[in-house]
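Removed from the display is one protein chain of the complex; every other protein chain stays in position.
Then we have subunit A:
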């Protein structure tokens, strides 16, 4: 199978996205190898969230190439155009991409365990008993052993975000996207979520992370991308981009956040 080659990769060429007249992503080129950890930094409104949302198929791109896990996302290329895939086909692609939201978005009508089971059981039709065991194991792996029967409102923000990560992992995604996963958390809860993400990074998961945590980016990322005004301004190894930025805009941003 040809798509096996592309598992865990993300490639974009000339990606463009606008909301009405406002261009939020302009000619983005991106190459993420399997197992690579990419941190996307930049000021608010720079387009980092939109880029991740495009890669998850939550937003449809206007133009350009976007290949996730080796397949064109949401469309099939023909000699003259990109033809939209059927809803079912898009859904199948999405099961292989995990997304963690800034506001967690756990299902409040389900317990932590049911949240983690929701993907396998409701989407893949996996047997319940097995999914339950798997969910418990995943909850344990994010440090929430014994919290399975808690509802989201009974958990702290950090705990909710870790359940959300477990929920994404339950689908066995090949790419994980994190949209400012710690921005909505109390400062003392940030560490526990970053620890889970660090652990995940060490296990070889492809990860794209929009974040304001510069320390985390420096420590964990293979590549840091600085975005501003819908453009990739600078990208490279964290030591280069964060330690020795070449672009004046990058310098200015880093000065303001560090």
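Definition applied: a contact is a pair of C-beta atoms (placed from the backbone, for glycine too) under 8 Å apart; a residue touches a chain by one contact, two chains touch by 3 or more; residues count from 1.
Simple rule for what comes next: contacts and distances are computed from a predicted model.
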Protein that the absent chain corresponds to, by UniProt name, given "Amino acid ABC transporter permease", "Cytochrome c oxidase subunit 1", "ATP synthase subunit b'" or "Phosphate-specific transport system accessory protein PhoU": "Amino acid ABC transporter permease"
Given A:119, A:148 or A:181, the one touching the chain that is not displayed: A:119
Residue of A:99, A:112 or A:201 in touch with the missing chain, whole complex considered: A:99
Selected from A:34, A:58 or A:231 as touching the chain missing from the view: A:58
Residue, one of A:33, A:91, A:137 or A:239, that touches the chain absent here: A:91
Residue numbers in subunit A that touch the chain omitted from display: 56-58, 87-88, 91-95, 97-99, 101, 103-109, 118-119, 122-123, 151-153, 164, 167-168, 171
